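Complex shown without one protein chain; remaining protein chains in place.
Letters A and B name the chains as they come in the text, with residue numbers starting at 1 for each one.
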Amino acid sequence: MHMAQTLTINGETKSFNAPPEMPLLWVLRDILGMTGTKFGCGIAQCGACTVHVDGKAVRSCVLPVSAVENRAVTTIEAVGDTPSGAKVQKAWLDLEVIQCGYCQSGQIMAAAALLAETSHPDDSDIDAAMAGNICRCGTYVRIREAIKQAANGRQS
Amino acid sequence: MSGKMRILASLVMIAIVAVALGIWIIRGPGPLDFAGGTKVALADYRAGKPAGVPAKLEKASLVERGEYLAKAADCMVCHTKPGEKEYSGGLGFKLPFGTLYSTNITPDKDTGIGNYSDQDFLDAVQRGKRHDGARLYPAMPYTSYTYMTDEDVLAVKAYLFSLPAVRAKPPENTLSFPFNQRWAMMFWSAVFNPDTRFTPDTSKSPEWNRGAYLTEALAHCGECHTPRNLGFALDNRKKFAGAITAGWRAFNISSDKATGLGNWRDEDLISYLSLGHAPGHGSASGPMGEAVDHSFSQFAPEDISSIVAYLRSVPPVPSPDLPAGTAPVAPASHKDGVTADARGKKVFAGACVSCHGWSGASPVSPMATLTGTWAVNDPAAINVAQIVLSGTRRHTPDDALSMPAFGNAYTDDEIAAVANYVTARFGTKGSKLTAKDVAELREQTAE
Partner (left out) sequence: MVEAEIDDSGEIVLRRITSVVDTGIAVNPDTVKAQIEGGLIFGLTAALYGEITIDKGRVQQSNFHDYRMMRINETPKIEVVVVKSGEAPGGIGEAGVNAGPPALRNAILAATGVALRRLPIDRKLLAAGRKA
């Protein structure tokens, strides 16, 4: 059953019709046309669909849209406006982390949430926050380096 | 009589008494004996209507009433092999001594029950006797169904006979000697099947009596939740104290406060039975998940309430192998709390944390919250390992819950490690599963 819903995404209020159990990812991509967030697996195993809900990394492919009413959703389209997101994006470019790019919006969202919570993550923090994000191209080595660089400024 | 004869005769007498006493001790009380009130025949009970269908279906056709009762008795789950036609049988039950296959109960004349007369059907459901006179194995819970009224059993028959006939012959059972000797079930049945219909208890409320009928005669909760005795029949001295059935742990549903349902609120029980989930108590999976999907979720609300009223009255029996209560929420950081089992943590970080969180409180759905569930507080981690192996999917409400099966891509060592990590982090006492334990669990549930 479709229902009128209102969400706050990237600081803007969006209204649309969707069944309450529809995953947020579908709403973002198919209804709102915000295709920066990717679909990888649909079962919370890859992290491609990661968004922030109240600043925390969450897999939008398994998150019913009704669960985020009245909560702040941030997507890859606007994460660069957050302090940690900006740092992460810069480090990502400096180290040329990206290969095909498919997983990278999710990687950046996960990394930005990690840095927002833990300003100087060690390797175990990086493992704990990033192991849920698969990269088929195998950019893990640079993801780790880039997170450290984003945390500490230039360093290799 | 000569002296020798006298000694022999008294030995025989002693043996007979010993056997009778043994049977009496093993058999123990019946499922409703705990209530202790005065029982009357159903026909003489005027206060309420324990048997039959709920009020809204009173006027419905026989087939419709039968459908409600067939769902309440959960016939379909056992009599359907996943992917095959409903009620066409062939589901395998792995037992330590071989595999037993459920039968086709569609009205097909050759391979189903199309030739069953009303009496044949009553004999099968209430007495475990097949059309051809052969004995059924008690995997068919006829010792519970025996409490159903004839009228209800025949309504179920009418429903089954309204379904399309499916030609499907289940595989032959592969039981080993002596378990392949069906005739021997005659003695089992004589000892353990009371072969009696439900008798209301006048000291209890009509709601309680309805709940007792639904719980014992139809839903057959005890078949999984009551431990078994030496004769592999239900041991009602420990009624509803929990047991391990088909490789899953059926938890304690007696009114014990620490390890049973004593601390659940009514609304929790109602929610768990009708939706497969209760906030703070987790979600039904495995065989209970199926029971919710196909049976309890179809119950009328007043029937669910009756079951709850009845369950409340079952005396507390503690489960000595469970902790006294469930653990609180785990720390939010991966670094705090239990850090042992590096391999388990590694698997958890990759495959589990996205849904279950480091704290056990799910960031995506309350249905995926681990905190407070008995599964993670079971120091044997049986259901944790099972759900990792085979996943889960609840159909209520709105397909809201599903977890993929990880059994094919993760090794027994990894699954043991992650189960040990999960029980240590989110439960009261970490499990000590080994790869061998996981391999055995796989065996018990494999098709």
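Basically, a residue touches a chain if its C-beta (ideal position, glycine included) is under 8 Å from a C-beta of that chain, and two chains touch if they have at least 3 such contacts.
Just so it is clear, the structure is predicted and the values come from calculations on it, not from any experiment.
Within the full complex, the chain left out of the display is in contact with A, B. Screening B:Glu86, B:Asp150, B:Asp268 or B:Asp413 for touch with the missing chain picks out B:Asp413. The chain that is not drawn here is touched, among residues B:Ile26, B:Val40, B:Ala258 or B:Ala405, by B:Ala405. On the side of chain A, touch with the chain left out of the figure occurs at residues 41-43, 45-46, 96, 99, 126-127, 130-144. If you put the missing chain back, the residues of chain B touching it would be 343, 346, 349-351, 391, 404-406, 408-411, 413-414, 435.
By definition in this document, only the chains that are shown with their structure count from here on.
The distance from the centre of chain A to the centre of chain B, with each centre set as the mean of the Cα atoms, comes to 42 Å. If you check the complex, the residues on chain A that touch chain B are 19, 21, 43-45, 47, 53, 56, 58-59, 62-64, 67, 124-125, 127-128, 131-132.
Residues 334-335, 346, 349-351, 353-355, 358, 363-365, 398-400, 402, 404 of chain B touch chain A in their complex.
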